[in-house]
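Comments concern the structure below.
Of the protein chains in this complex, one is absent; all others appear in place.
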Amino acid sequence: MKNLVSMKDLSVEQIMAILTQAQAFRDGESSNLTKKYTMTNLFFEPSTRTKTSFEMAERKLQLDVLPFETGFSSTLKGETLYDTVKSLESIGVDAVVIRHEQNNFFDELIDKVKPVIINGGDGTGNHPTQSLLDLLTIQQEFGTLENKVISIVGDIAHSRVARSNADALIKLGAKVNFVCPPEWQGEFNTVNNIDEVIESSDVMMMLRVQHERHDGKTSFSKESYHADYGLTIEREKRMKDSAIIMHPGPFNRNVEIASELIECNRSRIFKQIENGVYIRMAVIEMILKGRE
Amino acid sequence: MKNLVSMKDLSVEQIMAILTQAQAFRDGESSNLTKKYTMTNLFFEPSTRTKTSFEMAERKLQLDVLPFETGFSSTLKGETLYDTVKSLESIGVDAVVIRHEQNNFFDELIDKVKPVIINGGDGTGNHPTQSLLDLLTIQQEFGTLENKVISIVGDIAHSRVARSNADALIKLGAKVNFVCPPEWQGEFNTVNNIDEVIESSDVMMMLRVQHERHDGKTSFSKESYHADYGLTIEREKRMKDSAIIMHPGPFNRNVEIASELIECNRSRIFKQIENGVYIRMAVIEMILKGRE
Partner (left out) sequence: MKNLVSMKDLSVEQIMAILTQAQAFRDGESSNLTKKYTMTNLFFEPSTRTKTSFEMAERKLQLDVLPFETGFSSTLKGETLYDTVKSLESIGVDAVVIRHEQNNFFDELIDKVKPVIINGGDGTGNHPTQSLLDLLTIQQEFGTLENKVISIVGDIAHSRVARSNADALIKLGAKVNFVCPPEWQGEFNTVNNIDEVIESSDVMMMLRVQHERHDGKTSFSKESYHADYGLTIEREKRMKDSAIIMHPGPFNRNVEIASELIECNRSRIFKQIENGVYIRMAVIEMILKGRE
């Protein structure tokens, strides 16, 4: 693993190795890096938890982190992403995390620049560290992914979380349902009725309604979305005893999920965020060690 | 002391303990923390000196500081402050400093999230570390607050500095005059004539005219405000020999204070800023130690 841009590039063995190392970090292991590295986080789209999670992971690994304000950089003067990253390479940056609104932004970088490229989210494409932290959370819960039924509910077509998770979950033996309104189905085979899957799912993975990615043409009512596709208080009661609730955040309370369920017993939402730090430590360390 | 959101929560003993510890830091004492902590500064309103002062205090205490660009975070996607802080808790943040335009923003956080909450300024409400640094500056000057006459002049109704200081100064035995135009008086008992207090005050504490908090309806002339309520060169000459000038900054030169007085012999304006770093070190250390 020389970079991490898509879950498709990872074998089952690589995924399991990352989960194992992340769990080791969670259990208290500290960094095994012997050299000093410098990283930069280039977030061209707003982010709280992913960016802060990477910042924390980098500090826990004792890396130097150069600040980079994307809203105040030479991209404003028309500089290409390639030229920006190539400049950071010359400055001595060893690895960059990039979130960018353009799908597959990394195609112009991989094998063309020296710094490690870690995808922090590309348009509606991939979000591999989110997918890995989801896998870790499910594995912690059930010990395995094998034969677990995961229902991903929401804006499937626009969700990089759905896309990243689809491959990985199936690769690891889980069964995946996609649930969404017909107009958000994209290239996926989906179920249009959440009530068909609520009782049989081990994991209800609710996605954020991404108001900012829609064109505003269609009429959208929070109340009717909540009634039709949301995890309501009523639906939660019909879930299997052992089933859990997940959400990548940030959430719209009372849209895709009832506000009262965010911190209920079944919710692993904040545990997902905890796991994110350890997953990112594992990914960064494994890639940098591979280059030592 | 588990958090610091308002001066009202502090006893006289607690205030004196903070001042004593701040003075010890000023005299060269270094951090007594034995564990490693991570902090984040969430400034939802512009700030130079308060934010930079906290950043410096945190580094002097050898804490890890996660950067957080509020203008580029998930609050843009509608995330609540509670959800943001709860996410930072999961990421492993031990304490947050928050400045927010909403009065009492902390009500939705205190006793509901694990990280320490330190108020860096809430709307027109509180600004406790500013108040503490003001107290330290006065104490350094006169050895005591007892019976000192402090005249706070300016935009009393909109000033969190006035509000924070009112309680604390009186609690510590000082006599406080509020001086302002009738329309800025708010719930305070005020004097409308600065010339009534100029000769009897030990401290002239000038407040910034906050152009950005006014509605622009009223005609406001810098020249006439300076003449009527400003600390002019003429008025400075009538102050008691031992009296000092304070201002929380940033200042409007030649509006609330004559430009030439900013660095005059009586001015403690930049000493206030120096003290701010030590006050913040003391507050952060005392709260974190209390949790060890």
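Observations
Letters A and B mark the chains in the order given here, with residues in each chain numbered from 1 onward.
The rule is simple: a contact is a pair of C-beta atoms (placed from the backbone, for glycine too) under 8 Å apart; a residue touches a chain by one contact, two chains touch by 3 or more.
Predicted model, so just to flag it, every value in this text is computed and none were measured.
Here the missing chain is touched by one residue of A:Thr34, A:Ser90 or A:Ser242, and it is A:Ser90.
Within the full complex, the residue among A:Thr38, A:Gln185 or A:Gln210 touching the omitted chain is A:Thr38. Looking at chain A, the residues touching the absent chain are 38, 40, 64, 66-69, 71-80, 83-84, 86-93. Annotation for chain B: contacts to the undisplayed chain at residues 43, 46-49, 52-53, 55-56, 59, 67, 69-71, 208, 211-212, 249-253, 262, 270-271, 273-274, 276-277.
One rule holds in what follows: only the chains that are shown with their structure count from here on.
With centres set at the average Cα position, the gap from chain A to chain B is 40 Å.
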